[in-house]
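Excluded from the complex is one protein chain; the other protein chains are retained at their positions.
Showing subunit A:
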Amino acid sequence: MRTLVRPAVLKTPRGRLVYWSLFSVAIVLFTVAFIIPLYWMVTGGMKSSAEVARNPPTYIPEEWHPSNYSDTWDRLELAQYFGNTVVLIGGAWLLGLAIQLPAAYALSKLRPRFGNIVLGLMLVTLMVPATALLIPTYLTVTDVPILGLNLINNPAAVWLPAAANAFNIYVLKNFFDQIPDELLDAARIDGAGAFTTMWRIILPLSRPIIAVVSILSITALWRDFLWPMVVLPDPAKQPITVYLQRIADTTSLNMLIAGMVLASIPLVVVFLIFQRHILAGLTAGSLKG
């Protein structure tokens, strides 16, 4: 494909020289900028507490303490906080899909009266970022209207607000709109009800878009910090990120670093395995949104 530079230029000696020098500079610069910090973290977690605080720092640990990682895992009780994170993210993701898929299906295929007004009201919430509504949402969670429940320190305080995601409903609805109605009519003639039609016909056809929505939801939940911090003040209930921030000033540096590396591993590994799908989903999701 033709880009900014004409392919023929790259075949001339001068073109080649410029290309390869730019390319090498970029490779070195990007590797330094993105790999060195990660290297610094991983090795920092293996240094002794005296070595990690040394000035000037050591580029290669003088003494390797890989056991720092297992010590940190046990002493900071990371298993518990990882468990909290999984419950918070997994619950919010599944509940979100369970609420958003039927809603998008209803708006796209069942088309009830006032459906467009409902969709419009949902889309309006996209103009009001969740972070800026921190205070009223927090007060709502402390005393849920009608039910009078206090959800503070309850995972539902993370699950329920995350389910009110207009972007996901919009993306799903747009995808469902492209599934031909004839397919659904055929199912209806065979006697399938609305739920069976959704479960047997719409959902199997929508796996790619469900994957995109899932990736976007899970990364957003994983990155969220302020909300879980304010609604889960009980240290035993906090996800690993909130926990690390809370103990940052009272934990020895090498242990904190080891904890940070361990907290980062799951999503980085998932990303490296599924990077093709994740990067495709990211660009598809954002350009369509």
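The rule is simple: a contact is a pair of C-beta atoms (placed from the backbone, for glycine too) under 8 Å apart; a residue touches a chain by one contact, two chains touch by 3 or more; residues count from 1.
In this text, contacts and distances are computed from a predicted model.
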| item | value |
| --- | --- |
| Omitted chain, identified by the protein name its UniProt record gives, among "Carbon-monoxide dehydrogenase small subunit", "Integral membrane protein", "Sugar ABC transporter permease" or "NitT/TauT family transport system ATP-binding protein" | "Sugar ABC transporter permease" |
| Hidden partner chain, touching residue among A:Arg54, A:Arg75 or A:Arg200 | A:Arg54 |
| Touching residue (missing chain; options A:Leu94, A:Val118 or A:Leu203) | A:Val118 |
| Listed residues A:Met46, A:Leu184 or A:Ile257, member touching the removed chain | A:Ile257 |
| Missing-partner contacts on subunit A, residue numbers | 1-6, 10, 19, 22-23, 26-27, 30-38, 40-41, 44, 53-57, 98-100, 102-103, 105-107, 110-113, 115, 118, 121-123, 125-129, 131-141, 144-145, 160-161, 163-164, 166, 169, 194, 198, 219, 222-223, 225-226, 230, 240-242, 244-245, 248, 253, 256-257, 260, 263-264, 267-268, 270-272, 275, 279, 282-283, 286-287, 289 |
